[in-house]
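Presenting subunit A:
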Amino acid sequence: MKGWALALVVVVAATLAIGVQGLPTHDAPEAPIHDHVGARYVERGVEETGMRNLVGAVLLNYRGFDTMVEVVVIFTALAAVLALPRAGSVADAPEALPVSPVVLFVVRLLAPFIALFAIALLFRGHVSPGGGFQAGALFGALFVALGLVLGRRGAARLVPERARPWLQAAAPLTFAAVAALGWALTGSFLGFPQAPELHAVREAMALALEVAIAVGGGVILGSLFQTMEA
Partner candidate 1 sequence: MAPFGVDLDYVAVAALFCIGLYMLVAKSNLLKKLLGLNVMETSVFAFIVTSGMVEGGDPPLLVAGAQPPFASPIPQAMVLTGIVVVVSVTAVALSLIVQIYAHYGTLEVDELKERP
Partner candidate 2 sequence: MGVVDPRPLLAPLISFACAGLVFAAGRNAFWRRFWSLSAAAVKLALVLSMLPGTLRGVVYTFDVVAFTPGIGIAFRADAYGMFFALVSSTLWTLTTIYAIGYMRGEPDRSRFFGFFALCVSTTVGVAFAENLLTFFLFYETLTICTYPLVVHAETPEALRAGRVYLTYTLIGGGFVLLGSVMAFDAAGTLTLAQPGILPADAGGATLATIFAALIVGFGVKAAIMPLHGWLPLAMVAPTPVSALLHAVAVVKVGAFGVTRVIYNVFGVELLQDLGFATPLAWLAAFTILAGSAIALTQDHLKRRLAYSTISQLSYIVLGAALLTPFAATAAILHVAHQAFAKITMFFVVGAIQRTTGKTRVSELAGIGARMPWSMAAFTIAALSFVGVPLFAGFVTKWYLSLGALQAGAGVFVGVMLVSSLLNAAYWFPIVHLAYFRRADGGDEGVHEAPPLLLVPILICAAYVLLLGLTTQVPGMPFSVAQVAVERAFAVPAVVP
């Protein structure tokens, strides 16, 4: 077992070593990666998308379709975990994992700040690093941390039972809604209107997506955590 594992690793390593030789040097500004599509994004990205953070522009606008599928992937993970048979009955599970008091204190102390930071990431995402995903990840981390502190039932109370499936589906649904709106406004699926008088609409659409990703992503991460723990 070990023997062929090692052999495989050696073969892969040799292959990669050969392959790496021909790659363009990554720091060079004249590499193809910087001159074709990338160059256009840098040149006209702000004007075409209204976002100064080009990563966000790519995520939401140019390659928004990828992002739509991506939120579907997280949703799939949730559906996957929910579809599995329960490992044990809920009654057997401990109310919460044993956590040291120090950790509890730190989590309690930090929780509001994490939340604040996440919200900042979300709403400043178009001009600074950050955006829906990062905020969602932080919301998710926050849920997880609070789950440790409050116990499963306490954490469950953070998101009302009736709203939960809607929140879990928020990202894909919002994407579809925005895509349909873009379809209606510009004639193309997930199109963002570029006319100056519609800039406000464009920004609202982007913001809706960011918020949906953040909320949906956060809730799903939290739910994954709860399901795993249960």
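Please note the rule applied: a residue touches a chain if its C-beta (ideal position, glycine included) is under 8 Å from a C-beta of that chain, and two chains touch if they have at least 3 such contacts; residues count from 1.
On the choice of candidates, all candidates are chains of the complex that A comes from, given by their letters.
Just so you know, these numbers come straight off a predicted model, no measurement behind them.
Although all of 1 or 2 belong to the complex, subunit A touches just one of them, candidate 1.
Remark: subunit A residues 1-2, 5-6, 8-9, 12-13, 16-17, 20, 23, 25-29, 31, 33-34, 37-38, 41-42, 45-46, 52-55, 57-59, 63, 66-67, 70, 73-74, 76-77, 80-81, 84-85, 87-88, 127-129, 133, 217, 221, 224, 227-228 touch candidate 1 in the complex.
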